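Inspection log for the structure reproduced underneath, given as structure tokens.
A single protein chain has been removed from this complex, and every other one stays in its place.
Up next, subunit A:
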Amino acid sequence: MSRAGRGGGRGGFTKTNPQFASLGVNSAEGAPMLVTQPPPLYPLLARRPVPLTQSSDLDYLVVLRQDYIDHMQLSSSFLKKPQTGTESTNEIDRLLSQLPQTKGQYEWNLLPAELRPKVLAKRNKVNAVSKNVDIQETLFKLEKMESEGAEETKENEAAEDDEEELKLSEPEDEEMDDGTDYANNYFDNGEAYEDEEDNLDDGPVY
């Protein structure tokens, strides 16, 4: 073999000179210079980007986009982080913070139970049961009120009291119906452990 004399320098893994040449690698020409500096943070652009075409159509889209974002930022879905430390001196910020924060309304039956706030999770059950009864009763009471007319306010208070009593008494009834409480789940998965503490940090509840 003619190549045997060249020694093992050229293994199967390296490329031969003609191969390098075909890839464009020549001896010293074009070899990169030693770079001692970091590249610039904002290198010069080689080419300018094409200017944008302006059209009323696009402008309208921009307006729509801004409208949507403005609306979102004012809606209950925009959760602001309370600013700590530096009290904002701007009037606007102060005025904005005075605006009543509307709590978001969610359809709880579409969400996992673990996301519900604790109070709601408990009350939800009661409402579901007593809903029909309540409406009937309050309607009845309202009718009564109309007929009596004059003593409206007093009656009203009484009605409200009644309602509260109703709500309070309802859950007990439910448990009595069950007879035993074996069916109730007392398992605590530890979820609620930190909840209370965290809620304290939240500041006032609106």
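The working rule: contacts are C-beta pairs under 8 Å (C-beta built on N, C-alpha and C of every residue); 3 or more make two chains touch, one makes a residue touch a chain; residues count from 1.
The working rule: contacts and distances are computed from a predicted model.
When the listed names "BBSome interacting protein 1", "Exoribonuclease phosphorolytic domain-containing protein", "Protein DOG1-like 4" or "DNA-directed RNA polymerase III subunit RPC3" are checked against UniProt, the chain not shown comes out as "DNA-directed RNA polymerase III subunit RPC3".
In the full complex, subunit A touches the omitted chain through residues 2, 12, 16, 18-19, 22-24, 47, 49-50, 52, 54, 57-62, 64-69, 71-73, 75, 77-81, 90-92, 104, 106-107, 109-117, 135, 189, 191, 194-195, 198-199, 201-202.
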